[in-house]
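A single protein chain has been omitted from the complex, and every remaining protein chain is retained in its original position.
Naming follows writing order (A, B and C), and every chain is counted from residue 1.
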């Protein structure tokens, strides 16, 4: 059993609750954080009494591990507002851009493609999490500033991946939506810090993470104060090697069923093959996802990373046309 | 290198080829089967000469392991004709029915639901492959005959899973499409025997099988004489346990890319949850699958097997309506 | 709830039990097999009464799915006797031989290596389950007879994999221990038929099978009459590709904990690398396995199958010496 008190509970009220535990011989463990007081209890018959305490916000069984982001806690879908656009269940949000920011020229070409197709979100990696220390690690701050500058010029909302908590102030300044990469999904230090960030978080699923662990990562963000969370399925690691990862398209349904958060799909990383991006995007729409995030590049064969899974602008445009034909049938706009 | 000779090659012509191997000191291994002569060779510079032999049908590198079912071997999509209907890339074939055949009454209710929705294919398990010896093992022959009788009455095409090669004559008599279950996908004895069957084969992917192994299983059927193969993705086994299996929707794209065979999706086994069947079916259509196979049951909670993943007739009807709305956008009929 | 009656129960006694079900309005499903009568029941308060029926052998909850092979059912370890040797928990049984039987010359060389090292069991594949239809499929009957002949000459006990139920009479004649391959572990038709075989069964774990499913496959054999079952862990399929499979060494402990059956390890298929065979064999002994099955070949580079994982005779001899040093420390002989 978890007992969570309201954020501004006074020490006196906390002491009162603890006294009650002692009086009734309820074994408890203090699991308070900087933001709130909380306790883990052994099973007790005094649930009703504990719930009745004024400052107790939440009493939840340990089996129901993600409580704040759950449907039970909030029936209606979360609507995330960012610079005049919304990410929610009535919209099919399309986020596109290069894996790595390489140059102004590259970003401008992509920004133009986005505007032509009325796409509002530009993604681009500045700090790259690369498996090899010898791979291109990104343009770092220069890239972030470049992204910010071009996005402002073309009126685009930006998404970029954060590598560590110490860069939060920088990301708060230059980026509109902060991405947590798959490899950092269980970097709890980062999640706790981002809980206090003011920008929405795009939380990628770890490739080795279960749906439950992914939800718990979102719960970390939520409990620590950030309620604007966009879940992003990007494929899991299985024995199959034909695709880079295995897109777990059913996870979209699980997220919609269990939580009130929006969920999008990244078909580029899931498949690792540009030929699969369009059909998987259409499948994402059909299954009920709230959007997609895809990699595009003016010249995929010259990309410094992920060229094999990046769409050319022309193929991207064709894909958007197909999506637009389907949207009305799924009661979505974009 | 594999050298395969034409089916009716005479012994004399075979001897001529073997002589050539000996003359040129090419190491070879005889891998002939009952149907044809074939040899595995070490690398040789005499490829052109070998190809030039009259009765040599195929010379293929060992890396290209599924050759007969490959796009290179046949560019146009295979069209499977069965009792006036076709299963092919221009059609979205819908196969539905109970996991297990339980009674005439049950089958009649389902047959009526199918006719109402203009569905042409009735599936039903008579010989059940159950993990536990204590689980219901199916009505066996009685079930098969029941299926055949009701299908005839309602003019439906039947699909049922075969448990072993010795039942092929029975299945040839009572069933229109013979299903190879996931657990038997690498039962090569069964595959070889079904190569000589006259009925089309619905080949389910093993839950632990790679796409390549699945293709090789199809190649077994093809090489042994049966060219009417329908591939069926039904989910693979991963670390995720929220769903019964993980639907590998990208595998549909791989099959379409690599082979000329039709491929369908089984969202019922893939998810194990009836709530997911409709959205996953729409996703299958959107990704480019040639059909679906779904489990329906008049009273899912009373089903002897797989109740949790079976649709009620009313939900099935709703799903078909949505599919019908989408079909024109994907240039498919059903 | 499963109710299983004794094998020779009369129809009259069965009718009596069924009457009791009807009287008490207990819903039941007849799941009798050719060998015994059995019923699956809905939850009922009349358990005690049912257990009291004379001919009821077993009443077991559905959650306890492998009951006959369980420790609860038999506390002491099963001892399998075959031609004067035993496979059991006090012995470390070593089975060795080629992946595929290729020639008399090959088998004789291996038989001599075995005798030199006082190994009692010779394995050899005659009917090969190969992923590709173009791979060497084995010498079939000729191979089986060759194995039998050489084994008789050198006084060895033979192990060979059976591809299908129709070959049981042949295997009964020529082979001492019948192997069920990983790909056939859930071929229930084969398992049921082997339940009636008189020879012990070596049951390999399917590479995509959970421990529970593997146990259920053993339960099939046991329930259908064959109590001489040797479990064999041979690696499972995971995302790791450095080794052919991932040896699940902990599964040995699970089998020993849950069942009374002996369990051995196949380090050759598990790793796919001959360099790993010795250390993994030592690990198998250390963890508590009752033996190993390894592939050896006089000239691994010329093997028609699995050369990369086959030990040369000299390396095999070195390994046996190390095992012999360790045996006393684990209270095992061989």
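Here, a contact is a pair of C-beta atoms (placed from the backbone, for glycine too) under 8 Å apart; a residue touches a chain by one contact, two chains touch by 3 or more.
Because the structure is predicted, anything quoted here is derived from the model rather than measured.
Remark: the absent chain touches shown chains A, B, C in the intact complex.
Within the full complex, the residue among B:237, B:256, B:269 or B:332 touching the omitted chain is B:237.
For the options A:81, A:189 or A:333, the residue in contact with the chain missing from this view is A:189.
Within the whole complex, the absent chain has one touching residue among A:237, A:256, A:297 or A:332, and that is A:237.
Taking the complete complex into account, A:163 is the one of A:97, A:143 or A:163 that touches the chain left out. Although one chain is not displayed, its contacts with subunit B can still be listed: residues 237-239, 241. Counting the whole complex, the residues of subunit A in touch with the unshown chain are 2, 4, 29, 31, 33, 38, 40, 60, 62, 65, 129-137, 163-166, 183-184, 186-190, 206-209, 213, 216, 219-220, 223-224, 237, 304. By the touch definition given at the top, subunit C reaches the unshown chain through residues 208, 210-212, 236, 238-243, 246-251, 253-254, 257, 270-271, 275-276, 279-280, 282-288, 325-326, 329.
Note that in this section only the chains that are shown with their structure count from here on.
The distance from the centre of subunit A to the centre of subunit B, with each centre set as the mean of the Cα atoms, comes to 38 Å.
Spacing of subunit A relative to subunit C, judged by their CA centroids, is 47 angstrom.
Counting partners per residue, subunit B has 208 as the residues that reach two or more other chains.
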